[in-house]
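A single protein chain has been omitted from the complex, and every remaining protein chain is retained in its original position.
Chain nomenclature is as follows: A and B, assigned in order of appearance, with residue numbering initiated at 1 for each chain independently.
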Amino acid sequence: MDVTGWLLRRAVPRAFVVTAVGGTGARLAVEAELRERGWYEAASPAEADMLVACGHPCAELSPVLDRVWDQMPGPRVRAAAAAPERAAGVLDRARAELLDTAAQRRDAEERDGAARGRAREEGGEDMPGGLPMADRGEDRDGLTLDRLHVSLGPALPAWPAGLSLSTVVQGDVVQEARVRLVGAREGGSSSFWEGKPARAASLDAAQNLLAVAGWPAAALEGRRLRDALLRGEDGPRTRERLRRWTLRVRRSRLLRWATAGLGEADGRAPAGLRGDVADRWSRWLDPDGGFPPYRADASRAALDLLPGLVIGQELAAVRLIVASLAPDTGAVGAYAPGGSA
Amino acid sequence: MNGTTAPLWAAPLVPALLLALGYGAAAGTAALRARAAGAAPSAALAAPARESARLLVQRRRTVPGADVLLWRLGGALVPVAAVLGALVVPLGPTAVSDLSVGVVWFNAMEVLVWAALWMLGWGSNSVWGLVGGYRFLVQGLSYELPHMFALTCAALGAGSLRVGDVVAAQEQVWFAALMPAAFAVYLVSAMAMAFWGPFGAPVGRDLAGGAVAELSGVDRLVLGVGRYMFLALVAAMAVPLFLGGDAGPLLPGWVWTLAKTAGVLGLLVWLGHRLPAVRMDRFAEAAWVVLVPVTLLQALAVAVYVLVR
Partner (left out) sequence: MDAFAPVLVLGGLAIALVLGLYGLSAALRPGRGPVTVEPFLSGAPVTEHAVSRYHVRWYTVTLLFLAFDMEMVFMYPWVLVVAHKGVPAVVEMFAFLAVLVAAVVYAWREGAFRWT
C-alpha cells in the first residue's frame, strides 16, 4: 500500500502566493478560492507545497519566482493564475499534480542528483554556500555594528505587488531603505479598483494590515467581506456582518496600541496618507467613506514617503507602515523613486 | 488526598494527555478559523491530523551555513520541555512525581523555550529566524518576572513549593479568587511563553514565520506539536495553582482536572483568535511598569493574608 500517496491525499495544500503588478484581480480570485476550499496560505516557501503566481510576471519577476520555487521543499507544484476566471481551474490542476506521487518522487531524485553534481564541481569552499559574513558599518548612534542586506518583497505575503524595499538592517532596525518597483509598466496603467466598490478597496487594505499586525482571524473575515462586496452582495446579512467586524477592529485597544505613533506623515502628504498608522487604518474603516487608497497620485506619494518613514524603524514597524500606506502598484505606471514622473 | 506519586507505568499517560489536549487546541483553532472564513467548521476536527500528514511527507530542507545541530535541537526541545514540565502536574490527586520543589521545576522547564526559540532562529542562518529568535528573548525578559511572581503568590499562599500542597491549601477558597491579579498575570504569561496568539510575534507572519521561517517537513511538525503540547501544559498547570486542582462535586477528581484544563485551554485558544499581536517594544514597558508592581503588590497582599490567617 502506498502510504505516502494516502497521506498526500489527506493533506490540505498550503500555497505561497506571489502577485505581479497588475495581478490584483487574479490575487483576489485565488485568495477567495483558497478561503472557500479551506486551504492555507504559506508565510514562507519552506512551509509551502504550492507556488501560485498571480497576474503576468514580467521578465524581472520570473527569476524571483524561480528562486522561491527552488526554496520549496517538495512535494511541490507550480501554478500560474494569469486571469481571475482561471483561478479555480489552476488550483484544481495544481492539486492533482501535487498528488502524483510518482512525479513527486522523480522531482526529489532529480534535485538530489543535481545537488550531487554541483557539490562535485565546486569541491571545497572557503565559506558555506560561498557567501561572505556580514560586514560592519556605523549605526545611528555612532556604533560600528554588523549590517545585513534584507530585501522586503517582491515575493512576500501581505505585501504590495511588485514592491521591492531593499534595506540595510542592524539588529532589526532599518538603517537604509531603497524603493523599487518590479514590473512597473510604462504608460497607460489603471488600478484594479477603478469602478469597484470603494469599501471593497478599503477592506482589502485593511485585511492586509490585519494580517501583518498578527490578527489572522480578523484578516480572514475582512477578506470574506471584501469578496462579498465585490460579488455585489449587499444584503442585510452582509451589512450586519460588516458592521460587527468593523466595530470589533475599531474597538481593539491592542491594535491601536500596536499601531499608534508609527510612520507619522505630516501635512504635506496627501490627505489619505496623513497621520500615523492607526489614523490611516481608522479612516479605511470609517463608515462615511474614508479614503480608498488606490489613486495613482496617492500611491506615488506613498512610495515617495516610504523610505523616509521606515528608516530608523524596526522590521515589525516597517511592515505595519508599508501596509498602512497601501500603495496600489498597479495604478502608478512606470515609477522612478523620488521623481515626480 | 493530594500529592501522591503515580507508579512509573502511568508515565506514558503524560505525553498522551498533552498530545490529546494539544490536538484539541489545534482543532479548536481550526474551527474558529473556518468560521471566520465562512467555511464549515466540521472539517476542523481533522485539520490538525491533515496538516500533520502533509508535514510528515514533506521533505526536510537545510540552508548553507546553518548550524544544523543547534537548529534541530531547538525544535526538539519544545515538546521535550512540555513533557518534562508536566512531571509535577497532578491528574486527580496524583502527579508522576510530586517534587518538593514542583513549582520551581515547572518554572525551570518552561524557561527552556527561551533557549529553544533562540536556537531555532540563530541556527537557521536566516534573517527572519535571527530577528524572530531575538524577539522571543525580549518577550521572555518582559513576561518572565511577572510570571515568576504569580507562581510565587500561589506558593506563598500554600507555604510550600510542592504542587500537591498548593492544591491542598485551596480547600476553602481557590487561589483564582484569593489572588485574581496573580491568576490574570499567569494567563497572560502562559500565552507569552507558548508564543501564542497576541504573543506570536516571534513566529509572526510579518517575518515570514520568524524563528520557524526556514523549517519544513518533520522539523516543522515537531515544533508545531511541541508548541500545542506546551500550550496544553501551561493550561494544565493553571488548574493546581489557581483553580483548586481536582476539587469538585460528584465526579471523580481526574475528570475535574481534565475539565478545568480544557476550560483554560479553550479560553487561551479563544483569546488567541480574538486578539491582534502585541508589539514587544511596547509590551516590555507595560510589563515592567505595570505587571511587575501589580504582581508584587499581590504577593504582599498574600503575605499579609498568610500572617493573619
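By our rule, contacts are C-beta pairs under 8 Å (C-beta built on N, C-alpha and C of every residue); 3 or more make two chains touch, one makes a residue touch a chain.
A quick note: this is a predicted structure, and the numbers were derived from the prediction, not measured.
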item	value
Residue of B:Trp174, B:Trp254, B:Trp270 or B:Trp288 touching the missing chain in the full complex	B:Trp288
Residue among A:Glu33, A:Glu314 or A:Asp328 touching the omitted chain	A:Glu314
Option touching the unshown chain, where B:Ala27, B:Leu145, B:Val163 or B:Val278 are the choices	B:Leu145
Where the unshown chain meets chain A, residue by residue	3-4, 7, 18, 44-46, 64-65, 67-68, 70-71, 73-75, 101, 104-105, 107-109, 111-112, 115, 127-129, 131-135, 139, 143, 145-156, 159, 164, 166, 170-173, 313-314, 317
Touch list for chain B against the chain that is not drawn	5, 8, 11-12, 14-15, 55-65, 67, 76, 79-80, 82-84, 86-87, 96-101, 103-104, 122, 124-130, 134, 138, 141-142, 144-145, 148, 152, 155-156, 159-161, 208, 213-214, 217-218, 221-222, 225, 281, 284-285, 288-289, 292-293, 296, 300, 303-304, 306-307
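Here, only the chains that are shown with their structure count from here on.
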item	value
Between chain B and chain A, distance of the C-alpha-averaged centres to the nearest whole Å	31
Touch list for chain A against partner chain B, complex	4, 7-8, 10-14, 35-38, 43-44, 46-47, 49, 71, 73-75, 108, 127-131, 148, 150, 156-158, 169, 171-172, 210-218, 220-221, 223-224, 252, 254-255, 257-258, 314-317, 319-320
Chain A partner contacts - residues on chain B that touch it in the complex	32-34, 36-39, 43, 47, 49-51, 53-54, 56-61, 63-65, 127-128, 131, 134-135, 198, 200-201, 204-209, 213-217, 220, 273-282
